[in-house]
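Have a look at the structure that comes next, please.
Only one protein chain is missing from this complex, and each of the others stays in its spot.
Take a look at chain A:
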Amino acid sequence: MEEEEAPPLAVEIEQPVEPYSSGAKDIDVPVGVTVITGYLGSGKSTLVNHILNTQHGKRIAVILNEFGEEIGVERAMINEGDGGALVEEWVELANGCICCTVKHSLVQALEQLVQRKERLDHILLETTGLANPAPLASVLWLDDQLESAVKLDSIITVVDAKNLRFQLSENQSSSSFPEAYLQIAFADVVILNKVDLVSPEGSKDFLEELEKEIHSINSLASIIRSVRSQVDLSMILDCRAYDATHASHLESLLEESRALSTQDLHDSGVRTLCICEQQNVDLEKVRLWLEEILWEKKYDMDVYRCKGVLSVHSSNQLHTLQAVREIYEIVATRDWKKEENQMNKIVFIGHNLNKNVLAESFRACVAC
């Protein structure tokens, strides 16, 4: 077994990298992670390249998620800051006893990456062929208590203005939907791309109609129009969509004029609905009510996302509610302001939703 080859290049001594740890380096502010979904050809990869190659002064790592977990590694491309070249890194997924660990191997790998690099401003997770980003969201939406180096920032989907209608109307069986529905339903931001390819003459109306369709599925998502995926980074990074205390989400929910419930425009039945209740509610009853819907699948409704504000009995604090599939949390965030109308408002995005049933069952949570 003699090694006849020339000596390899010696490497700089660096701090040892541990395959797993919770706190080798103190992280003040967790690095945001954005999940990017979208059909092949939607402009998703162009968006990623745009982010990597534009001079924006931010150091961003893109995880390409090409191999999945079987191979045990992911490829990451990182732009080394202003004018820097792209650096390729390999992120090793900790294989092995993940079953009794709280953090998924992907999270551990992302934390490793953050610890290895001197400064990382954001991480993008580009998914390939992923219909349903919910499992990824569940894995990345960590408990605050874990004080992780990474934090789920938002889920973004890139859709193709020219082909979206067609993609939404693709034939489906009763129990599954075209990917496009799920991607839109779970998105916090929808990038409506290739708007230039829509024929100019009726394009204004056409695009408005498209946006209405997108909002009919998910009226909470913000929509950004783009050409060749050129998007202002500040609009898609640092969304803090899973941060219970983040102000802009509360404001949009409290805005009374906005009609959030949508009509069922498609056979799919994936839509947004909003219920309101003026009277204070009993927090424990609300938890049980929500758990029956999310965990026991009472009423046979399939809830994808849920966001709300609650006016809780014997508390002067506004409570926020957030859920992705079965994972939910209710957090007291701040005091109600004097001028605010203290009320409950909950938005559901899902399939087979029944407004009457939800409104009535929620009313039973009112504090006696």
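Going forward, a residue touches a chain if its C-beta (ideal position, glycine included) is under 8 Å from a C-beta of that chain, and two chains touch if they have at least 3 such contacts; residues count from 1.
Everything that follows uses one rule, which is that contacts and distances are computed from a predicted model.
When the listed names "Methionine aminopeptidase", "Small ribosomal subunit protein bS18m", "UPK3B protein" or "Response regulatory domain-containing protein" are checked against UniProt, the chain not shown comes out as "Methionine aminopeptidase". For the chain missing from the display, the contacting residue among A:L146, A:V195 or A:I224 is A:L146, taking the whole complex into account.
Checked against the full complex, the one of A:V87, A:M235 or A:I327 touching the unshown chain is A:I327. Even with one chain removed from view, chain A keeps its contact list with that chain: residues 1, 3, 6-13, 15-16, 18-24, 95-97, 99-103, 141, 143-146, 291, 295, 326-329.
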